[in-house]
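Shown here: the complex without one of its protein chains, the others still in place.
== subunit A ==
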Amino acid sequence: MHGRVKLKSTAQQEEEKRKERDKKLKIYVAARDACFSKRKEGVCDDEALQLTQQLLSSNPDFATLWNYRRDILMEMETVKDEDEVQKLYEAELSFLESCLKVNPKSYGSWHHRCWVSARLPRPDWARELSLCDRCLSLDDRNFHCWDYRRMIVKMSGVPVDRELAFTDRLIGSNFSNYSSWHYRSTLLPLLHPESPESPSPTREPPHPSAPPSPQTHSHRVCEEQLLKEYELVQNAFFTDPNDQSAWFYYRWLLGRAEREEMISCVYVSRNEERVAVAFSRPVNAQSVGLLLVLDGQPQSAEWRSVHPRFKHSPVWICDLPPGTISDITNEHNLTVHWAEKYTHRDCALYTGRTESWCRDSATDQELFRSELSVEKTSVLQSELQSCNQLLELEPLNKWCLLTIILLMRALDPLGYEKETLANFQTLKEVDSMRSAYYSDLCSKFMIENTILKMEYAEVRVFSITDKNLTTLCHLDQLLLVTHINLSSNQLQRLPPQFAMLQCLEVLEADNNSIENLEGLYHLPKLEEVLLKNNKISTLADLQPLASCPKLKCLDLRGNPVTQMANIESELAELLPSVSDLLL
């Protein structure tokens, strides 16, 4: 029950109501039982239509009665000629119209109308579209009606551009209409698809016969149309800066292309006789047909994800049989084939080398920026100016603040880092209910910036300290990192994804609030773990470390666990490889 206000009433009023309800109940039950018994006997007559009509008028969610009506109508169809059938179904549409007037949100009525429309010998699509127009003019957010309209549009072949014009009209009369903006987001990619020569930051086009994955049902729009949309949305949010619909749509327009599905990195380690493969999105290597070929020989070794919690992961590991590549005087050539995507990546391990890798050095454009071409960044620049103007008028408008952050990221993530941090601070103050969201988003952006800096410096050290990090992400991009410093942040855990840091030797994470080390799982090279001043409180929390065979140095000073009795001997048993323990 929705929106039924509870009213106070006197005992006498109650009594009157009760009598009235009892009367209604008797009529209702009699009609229901009559319907059920007729149906049981297989009767399909006019009286049955009338009885169900009577009941459905007041209770359109009584699905079984719609089913009965359909049985009756189909039965009647068999003994009538086309004109009679047409009339029969037209009467049904009129009845439905009266039902929808009373209850425009009944699933049963709308579905029945779909069913009737599909059976009508001579459908009148114009009538159906105008019904939708009337219904949407009463409630422009009725999703049943929107869905019905989409079905009619499909069945009757209304061209996409006419539907886009329809949304123009609705948005023109009222910008604040999320349903219309949503509809636009589905129409634009159909009408103005991203052209093949567009500046999407992909290197090799996917193999022509590669089957599309669910995510590639593209939502992308060609650049020219995108620029027009910016203008429309800008009109909307200048008219009403607090209307969220336009801002949601704008964020979608600013979104970047999905990364091409590819093998982004292959890493091989001689000592561990292990191959690690990173993909541009999470996959299940066991089901996508991943094949490792070593010196021309296909290997039968199994792939496993970096952590048992992941059936899909961007990083997968393959342990080679002992002795396969351990001899440092041998050179080896590896190829990883991704059969499903018709793609592969080679990697050579030369004589005298203990490890090797092959990857695309990703640029900021590919990883974290807008998909607009460089020559159009001037447009983004002017978008940023407009938003800044709006912010001057509305200094506490959270939508505007967030959009400015996104525009700055699209333009120059490193150059605008200081302003971005300041804007996030304001956001957390003006919209404190969502401060945890803003903290996580800010963390994500700071991690992206740090990855960019690391890429430019071509080092394997990832350092992000004193940045109020509340979450870790993009860890698949840190596969080659040997040294990570996360000290003085607000992290509460090292999540299972942390196990993707397969090359990690040193972890510094002092002065956080870490209580969970789940992600320090089977890290083969990890030697040093510095966790001073965190919240590790039980021995069980340290259990994951037991899976890291090379761990030598562990700093747990300032953690509750150090207060435990016998902690030293317990740790010696749990982590026998640790020789340098600080408590």
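Basically, a residue touches a chain if its C-beta (ideal position, glycine included) is under 8 Å from a C-beta of that chain, and two chains touch if they have at least 3 such contacts; residues count from 1.
By definition in this document, contacts and distances are computed from a predicted model.
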The complex's invisible chain, by UniProt name, from "Replication factor C subunit 4", "Geranylgeranyl transferase type-2 subunit beta", "Cell cycle checkpoint protein RAD17" or "Putative tRNA (cytidine(32)/guanosine(34)-2'-O)-methyltransferase": "Geranylgeranyl transferase type-2 subunit beta"
Option from A:245, A:264 or A:512 whose C-beta touches the chain left out: A:245
Hidden-chain contact residue, picked from the options A:43, A:63 or A:288: A:63
Selected from A:433, A:457 or A:565 as touching the chain missing from the view: A:433
Missing-partner contacts on subunit A, residue numbers: 1-6, 21-22, 24-25, 28-29, 36, 59, 61-64, 66-67, 70, 107, 111, 114-115, 141, 143, 146-147, 150, 174-176, 178-179, 182-183, 185-186, 214-215, 217, 219, 239-240, 242-245, 248-249, 252, 281-282, 309, 311-312, 432-434, 436-437, 440-441, 444, 495-496
